[in-house]
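A single protein chain has been omitted from the complex, and every remaining protein chain is retained in its original position.
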Amino acid sequence: MSRYLTANTMRTLLPALSLAAILAAIFYLQPRTMSYFGLNLLLNLAVPIALATIAQMFILCVNDLDLSLGAFVSLTACITATWLYDTPVLGVLALAGCVLAYAALGALIHLRNLPSIVVTLGMSFVWVGIAVLILPTPGGKAPEWIRALMTLKPALIPFPIIAVVVIAIVVHFGLMKSAAGVVLRGAGGNPLSVERAGWSLLKVKVTMYAISGFFGVLSGMALVGLTTSADANIAERYTLLSIAGAILGGSEFVGGRVSPIGAVIGAVTLLLTGSFLSFLRLNPDWQIGAQGAILILVLAMRMLINRSDKRS
Amino acid sequence: MNLTEKPWIWAWLGTVSIWLVIASISGLSAGTEVLTAAASFGTFFVLVAIGQMFVVTLGPGNVDLSIPACMTLASTVAMKVMNGSEAMLIPGFLIVVAIGLTIGAFNFALIILLRIPPIIATLSSSFLYLSTAIWYNRGLRVKPPEALAEFATGKIGVVPLLAIAVLILTVLMHFVLHRTYFGRSILAVGQNAKAAHLAGIPVERTRFLTYVMCAVLAAICGYFLAGFSGGAALNMGEEYLLMSIAVVVIGGTSVAGGFANLPGLWGAALFMFLLVTMLNTLGLSAGYRLILTGAIIVAVIAISGKKR
Amino acid sequence: MINDLPVVDVHGVGKSFGAVNALQDAHLVVQPGECVGLVGHNGAGKSTLMNILSGVLSPDTGTISFAGEAITARYGVSEAKQFGLRCVFQELSLCPNLTVAENARITHPQIRGFGWRNDASELIKNWLDEVFPDNGIKGDDVVGDLTIARRQMVEISRAFSSLDEQVRLVILDEPTSSLDKISADQLLTFVKKFTAQGGSVILISHMLREVLSTSDRIVVMRDGTMVADDATENFDRDRLVREMGSVLAEDAEEASAETARANTARVIQIPAKDGIDLNVFQGEIVGFAGIAGQGQTEKLIQIFDASNGKVNAVNIDNAAAFVAGDRQAAGVFPGWSIEKNISIASVRMMVQRYLIDPLQEINISNEWKERLGIRTDDLSNNILSLSGGNQQKVLFARALGSPAQIVLMDDPMRGVDIGTKQDVYAILKQEAENGRTFVWYTTEMDELKHCDYVYVFRDGEAVAELPSHKVTEASILNASFDPATAA
Partner (left out) sequence: DTADKKIALSNNYAGNSWRQAMLTSWETVAGKASADGVVAAADAFTTAENQVTEQAAQIQNLILQGYDAIVINAASPEGLNGAVKEACDAGLVVVSFDGIVTEPCAWRIAVDFHQMGKIQVEYLAERLPDGGNLLEIRGLAGVFVDDEISGGIHEGVAENAKFSIEGSVHGDWAQDVAQKAVAGILPSLSDIKGVVTQGGDGYGASQAFKAAGRDMPIIVMGNRHDELSWWKEQKDANGYETMSVSIAPGVSTLAFWVAQQILDGKDVPKDLTVPFLSITQDTLEASLETTQAGGVANVEYSQEEAQGVIAGAM
């Protein structure tokens, strides 16, 4: 058993176990959720959160932290609901510009050797500012095709489940299994070593930020597909949610240790803890606190499993 | 020693240049008044940022996100218990400190016993504290005792009383950081926890004390802020979440851990206040104001960065 | 391939860091098929020269040419690689979050496409088996989970590994510092084989025995310049040490008769679990020996934690200080000055009226800087500005300067030059006579000779206890593999 349950496999397994536990609790509390319809409702908001968490994970992978992600997703949502809807060409250009801006941010952080936290903190104001200019009051409309995609009803398996699985697998293969992904992760583990092997750290940083920006854009688009319209603060909390989700999924703040599958599972788990609570029908005074308590419980469970593993 | 090598210099340079802009727009006397206002409000930023700075110094991943909830809970309970009575000032303060101690200890227990990463541990626990505050007083605003309000808003000449008190605290903390064993331990743990352990430093005790100190300072800040603004509100701390982090990092403390400085906190706190004030004064719309806020923060940081 | 041009020709290279002249007018020529030994005291400039050759640093003055081609200003890491130069740096540089195979891929951009993982794994496995037979390392082991010795093996094998490109020159900077005797010998054997096939190696080591036995020619550096350059047969230990600027002390006198265990107080006692009881008496120097990675470091940490009241399996009453061997991970505080790095273990005693007394701090740092000969002009310089060996001296200074009466040392001589080693041995002896107790894990036979008692480790336990007169290579190897024949 210990042969297979290495520290590494445990890192991926633990988040899955927490997810299973919380899902079981929800099924028990509200059997209606076990249906196609139920799962669809329960999970469709997981798609944008999962995408945002993946975006955050790419930044974590190079030992940085993105405090502007929520604002950035809000901005891309605003662009999607306005420009992309009204004048698709302009919208596509603007969204591409967003990805470029992220890449430029990566370059700036690398070249000037800046702490990512402050830079992204500053950028969060910039993103919100642009979003407010684009969409001073909530509104806009989701482009038809995005709406159609996000409300797709494939046979047998609900769309959100397919979507998050696809996201997890694609990123897993891209980052964890591909030859190029090795260099990207290596730059988080020991930048010096990667540089001495002849790779450009600048390129790595720029790539990682660009990919992160790309997933941020996807997240904003998916979000608008679900909400049908946007506002400048729509995804503000994605910053903390994405960090929490990635960490819950086994990523670490330094050392290039990340897990895309874990990140997606972490994001879904966070979403479900909220649902779990509404099924409990708590006293309103304690509803907020219960969110904290359940997060703590999920994480504590991780620790217990971890410990029993160590003992055996 | 070269001044440009001091990590805190950039925040101060930013502060001075922004003040010059304000003074040139609104005149010198308005500029002075703005400084007084900056000192009053910057004081609260500095108070929480001191605690946050020590936490951040403990190394990557260490950050306290429960500061706003801690401020809210402590001040809510204190205001209700004191119920405007001046005789209760001291008991109220002691309650605030006790709440800070409890919250710090609870945060640390989550981190160490349940091995939850600090960022999530403090985020989760903050929901609990906020809920407790809601349950305790349902958001009703109880007026602070008159004496507390007077102290919190009081001035000697143009200098706010509270700013003087926090300035003294800053100097004390400067010594704590650089000249005491506790401060040395924090810096050591932040740079290399394993090496610190093997150098005989009580790593976990250091981290415990740091988190507790941060919570106590946040609680005290809540107490005076409630006195300053006429009561505790459930959302009174919301702004302090990002602000405490911003002030710490703009002030030149390393997020990688192991380096900290106190002068930068004042520089950054004044900078953040003056920046918002300057943009308000310019009368720009919200969108441009936000964009400029961000752009100026990034610019200050980019200038202070070292080329690779 | 017959090519008369030297592989590398360094001519008059100089490099300074601020006020420090790390290199001045350095000359070095390496011919194809040659192993050049490079020795010199700590801070002589060896690593700096290697960093310049491998494109990490650029020289201030002088010229360098590879196979007759002078390098240009654009010379960097990738140019060096293209030329066929590989470097094993003194401070390990693998990515701890990646597997062994993935680390191999980092240096081999050609490995890609479908099935790259198998290719990389096979490549590194082959070279590991080639250099270090029976290493027991797997391609999918995560590097961070490996012992420091195994990490070093991976890094060395990776440097020699090649797909289709030619590896012309491999620089080994302190390659054996974390290896045990067996692995070190495997490496030296391989180096000979490699040079016999036409490759060139620059071997930097403070193990003069290794340099004398392996290299064809030896270059000695002192204070940034070359002071000797001669065929190996013209050197012996004495001459090398002399050229480096030190004097060789008398070898530790052969402990003759059997000596009884000290009749002082017992300061450490670890009851046996599987192996034998482990006892340390005051004033002794006790060695931990055995193959690298058999739990010696863990046992030292256990003793250390026990001294702080954290562990109960060990009986120890006094405070202990620790000298880490893995200085990057467990020793150095990278943001601090040398002074603060030294004083950290003793500042607790310097607190007067709540504040640390800066004078005492400076005094203790100065005292130990002098006693250990830490090469720096200013103790307020950052610790990372020191050469590897000098950083290690700082860790010694930290422990010896602390008030602790027991000093635990985890292979502490990694990268320390021979002159300093002798000084340290002398200080240890002296301190031991004054009543300090030392527990010393080392992979070096020579160092075990300085111990009063040696415990040989296997599978995390002490399995044999050898008094100093019984400490021989054979007895330790015996005990390492079969406890029944020892003791």
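For clarity, chains are labelled A, B and C in written order, and residue numbers in each chain start from 1.
Definition applied: a contact is a pair of C-beta atoms (placed from the backbone, for glycine too) under 8 Å apart; a residue touches a chain by one contact, two chains touch by 3 or more.
Being a predicted model, the structure only gives us computed values, none of them experimental.
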| item | value |
| --- | --- |
| Contacts of the hidden chain among displayed chains | A, B |
| Absent-chain contact - pick from A:Ser68, A:Ser116 or A:Thr227 | A:Thr227 |
| For subunit B, the residues touching the chain missing from this view | 22, 25-26, 29-34, 37-38, 40-41, 127, 130, 134, 137-143, 153, 225, 228-231, 233-236, 238-239, 273-274, 276-277, 280-281, 283, 286-287, 290 |
| Subunit A, residues in touch with the chain not shown (by the definition above) | 30, 32-33, 38, 41-42, 44-45, 48-49, 128, 131-132, 135-140, 223, 226-238, 271, 274-275, 278-279, 281, 284, 287-288, 291-292 |
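Here is the rule we go by: only the chains that are shown with their structure count from here on.
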| item | value |
| --- | --- |
| Subunit A-subunit C separation of Cα centroids, rounded to whole Å | 43 |
| Centre distance in Å when subunit A and subunit B are each reduced to the mean of their C-alpha atoms | 29 |
| Multi-chain contact sites of subunit B, meaning residues that touch two or more partners | 254 |
| Multi-partner residues of subunit C (at least 2 other chains) | none |
| Residues of subunit C defined as touching subunit A within the complex | 54, 56, 77-78, 81, 87, 89, 93-98, 102-103, 105-107, 109, 111-113, 116-117, 142, 144-145 |
| Subunit B to subunit C touching residues, read off their complex | 175, 179-181, 184, 187-188, 191-192, 194-196, 198-202, 254, 258-259 |
| Residue ranges of subunit A in contact with subunit B within the complex | 63, 65, 67, 108, 110-115, 117-119, 121-133, 136, 240, 243-244, 247-248, 252-254, 285-293, 295-296, 299-300, 302-303, 306 |
